[in-house]
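Quick notes on the structure that follows.
Missing here is one protein chain; the remaining ones are kept as they sit in the complex.
Labels for the chains are A and B, by order of writing; each one numbers its residues from 1.
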Amino acid sequence: MTNIVALDSQQHQQHKLREDPLFPHIASAHILPLEVTEFAAAAVSFPIVFVKDSATGQFRACALTGLQPGQNLYWQPSGWQAAYIPLAVRNYPLLAVQPEAQSGDYIIAVDADSPLFNQHSGEVLFAADKGTAYLQQRARSAIALAQSSALTQQFIARLLELELLVARTLTLTPKGAEPYDLTGLYGINEQRLAQLTAEQWLSLRANNGLLAVHAVLMSMSQLPLLVGRLAQ
Amino acid sequence: MQTEAIRSVLVVGGGTAGWLTAANLAQSFNSGAAGAVSVTLIESPDIPTIGVGEGTWPTMRATLQKLGIKEDDFLRSCNATFKQGTKFINWQHSELPGSYHHLFTSVSDPTQFNLAPYWLQGRAGDNLSYASAVSAQGVIAELGLAPKKITNKPYEGVLNYAYHLDAGKFAELLKNHAQQKLGVQFISANVLDVTLAADGSIAAVVTDTAGTQQADFYVDCTGFQSLLLGKAMGVGFRSVADTLLADHAVTIQVPHPATDTPLNACTHSTAQAAGWIWDIGLTNRRGVGYVYSSNHVSHDEAEQTLRRYIGPAAESLNARKLAMQVGYREKFWHKNCAAVGLSAAFVEPLEASAIFLIEAAANMLADQLPALKQNLPLAERKFNSSFLFRWQKTIDFIKLHYALSGRTEPFWQAARAKSLIPESLQDLMQSWQTQPVSAYDFAHVYEPFPMESYQYVLYGMGFKQQLADPQRYRQAEKAGMYFQRVQQLTRQLQQELPPQRELLAKIYQYGFSAL
Partner (left out) sequence: MLKPTLDDIIIVGGGTAGWLTAAILAKKLNAGTAGSVQITVIESPDIPIIGVGEGTWPTMRTTLQSVGVDEGEFMRECDATFKQGAEFVNWQHTPAAGETHSYFHPLSAVFHSSYDFNLAPYWLQGASELPYDLAVASQSRICQLGLAPKKITTPAFAALQNYAYHFNAVKFAAFMKKHCTEKLAVHFIAANVQQVRLHPCGAIAGVLTDSHGDINGDFFVDCTGSKALLLGEALGVGWHSINDVIFNDTALAMQVPYPTADWPIATHTIATAHEAGWTWDIGLHNRRGVGYVYSSAHSTDQRAEQILRQHIGEQAEGLEARKIKLNLGYRQQFWQQNCVAIGMSAAFIEPLEASAIFLIEAAANMLAEQFPRSRAALGFVEKKFNDTFKLRWDKSIDFIKLHYCISQRRDTAYWVDNCADSSIPDSLQQRLAHWRLHPPGKYDFDYAFEPFVLDSYLFVLYGMKFNTDLSHNLSSYPDKQRAQQLFAEIDRTTALLQQQLPTHRELIDKVYRYGLPKL
C-alpha cells in the first residue's frame, strides 16, 4: 500500500532517498502510467493503451506490461527488460501535487511506506532546513511529470471529443489453459481517424497530438512481442 | 355456477391445424405426466389429407424446437426446403415486367432505426431497390443459396428463414411425434354428431367406431365444415369476399425433372389477369397454383393460364380445383370450444398466414386455457379480441398488395377500388404518403405483420412517398454504414453460403450438430 505524505524539511530532516535500478515496486504491475510526452519513446518498448482509473472513472494512458493483473513481463530480478523506463517509475517514490488546480504551485510528496525512503541509506534530502541539490533535481523531474500529466488529460479529452477511443478486448490463449479476455483496454479507432475532417485533423496537431496518436498506433506492433514474452 | 377443473381437451380433426395444436397443448401441459391435463385427438380415417406445398413463417423454427422435433428429421420427412421470403413478380404493372422481394432479414430493425427515409433520399445509391438496400437476403435468394451452413446449429440461421413443406407429410410427422413423445391420445373415428348441453356448451362428440367422447374443452380443427363451432354451436361466418376477390384456386403438382434441379429459395408469386400464381419448391416437386376470381375468369381459362405458366411439363399432370370461403368466424372461441385453422378463418395464401396463425392460436390457447371452467369467459374474451384483431390486420395486409397495384385488367381495377379498401388501411396509406411507416402504426404486441413487412411491400410496389419533413433525418452517416454493411454482407454471403440442394444433401447425410 502507498502512504503519500508531503515532504517536510523538519519532519524528514533525517531522511534519505535511495535509488534501486531493479524497480521492485512494479514487479507485479501489468500497466504502468505514461504521459503523452513519453509516447514516442515508449512506443518502441510497450503497447500503449488507455484504461479507466478505477477510483475516478477517468481515462489515463498506460504502458501494457502484462497480460493479466499481477503480471509484469518486463520485470526480471536481473533487471528491467525494456529500452524505456516510464518517468513515473523513475520518479518513484516522489511525486508533485498541485494543492490548488491552476495555481502553478506544487508540493513535493513521497510514498512514506517505500523502502527507498528511509533514514540509513541513500542521498541526503535536507541540509540546514533547505532541500539539497539532489532533492531539487528530483523535485524538478517530479514537477515536469505533473505538468505532462495535465497535457495528457487534455490530449485524452480531445480524443474523447473526436470519438477516437474505442474499447479493445484481447483474447488470450495461454498454452494448456482456457482462453480468457483481457478487458477494460481502449485504443485509437483507426476507422474514425480516417474519417476526421481536415479541420479536426489539424486541431490534433496542437501539443504534438498527432505524433502521440501515431505513437499509440505504432505501439500496437509491440503486442505480439508482449504475448511472445509470455511464452518464454 | 361451474367450478370444476378443466382436465381434458379433445381436438376434433387432424391435419396441420389439429396436430400442431394437439402437440403444442400436450407439450405445454406436460400431458405425458401423471395428473396432467390430457389431450386427445379424433381424426377421420376416411378423409384424405391434402398435400399442398405450403409456406410457413420463421416462427415455425421456434415452434418445432419447442415441440422437441429435430430440424434434420423435420426437413427429411416433410420434403421441406428453406424459405427466405416471397418474390412478387409483375404485381406492379400489367405490361412492364418487374419484381420485388418481401424478405425475413433486415440489417436494422426499423422500429429501432428506420432506414427507409435515407433510402428515399438516395443514400443507398440511386438504382438500388429498397429490399436490396436494407437486406442481403434478396440476392442470396435469387441465387438459390441456403440461409445457413452445415456448421450452424439446428434452427439457427445466418439469415432469418422459414420453410416450404409438404403439409400432408408434416401432419404425419406431428401425428407420430405427438403420440410417441408428447402423450397425445389418438382416436381414429368419424364424427357423426355433436351434442350440446343446456347452456349451449358442447356436451359430447358422437363417433361411428369410438362411441361418445367427452372432454372439458374442445378444439375444432374440422376445416371449412367447422363441425363444432360453426355447425353445432351456430357461430356465424363473416365473409370478406367483398374485400378479397379471389374465390378459387386451381393447383398442379409438378415433379422436378431431375433430382438435382435447383430449388427456389423463396416463394414465387406471379400476378395474372385475374389473380396470382404461387410456386413453391419442395425437394421432390413444385407445388403450383392459381388463385383467381371466378367473376373475372372462367375455371377453364384459369386452368389454361396455370398450364401455360408451368409449360410443357404440365401436359400429363392433373389439376385440382378448390373453392375458397374467404373470411372468419364471428367468434373463434365460444364457451368450451375454440376453432383453430380453416374452421376459424381463411384468407388467400399470399403471405403464408395460414400455418402462422395456427401456431399463434395454439400458443395462446396453451398459455391461456384456464384451470377452472368458471374462468372460461375471460379467456374467451381475450382470445376473441386478439384473433379478431390479427385476422383483420392480416386481411388489411393482403389487401395492401392489391391496393398498391397499377395493373389494368378488370380484376385488378376492381380489387383496388377505394370503396373496397378497409378504412383502417386507407388511413394508414394516406398517412404514409407524407409520413414514414412508424412503430406507432403497430401498437399491438401481436400485430401479425411487422413494420418491416409493410415497408418491403410498399416500397417494392413503388408506393409514392413524399416525406413532409425530409431534413429531420440527419443520421445519414449511420444509415450509410448500414447500407455499406448490406453490400459487404451481400458479397461475403454469396461466397459463404451453399446452394439449397447442396446443404439439404449434407443435412440428409450428416444432420446438424447440436452445438
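Just so it is clear, a residue touches a chain if its C-beta (ideal position, glycine included) is under 8 Å from a C-beta of that chain, and two chains touch if they have at least 3 such contacts.
Everything numeric in this text was worked out from a predicted model, so none of it was measured.
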Looking at B:F186, B:F237 or B:F442, which residue reaches the missing chain? B:F442
Listed residues B:L192, B:L317, B:L378 or B:A417, member touching the removed chain: B:L378
Full-complex touch with the removed chain, picking from B:R238, B:H299, B:K321 or B:R472, is B:R472
Interface residues of subunit A toward the undisplayed chain are 52-59, 160, 165-167, 184, 186
Hidden partner sits against subunit B at residues 5-6, 28-31, 33-37, 364, 367-368, 370-372, 375, 378-379, 382, 386, 427, 430-431, 434-435, 438-447, 468-472, 474
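By our rule, only the chains that are shown with their structure count from here on.
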Dist(centroid_CA(subunit A), centroid_CA(subunit B)) in Å evaluates to 63
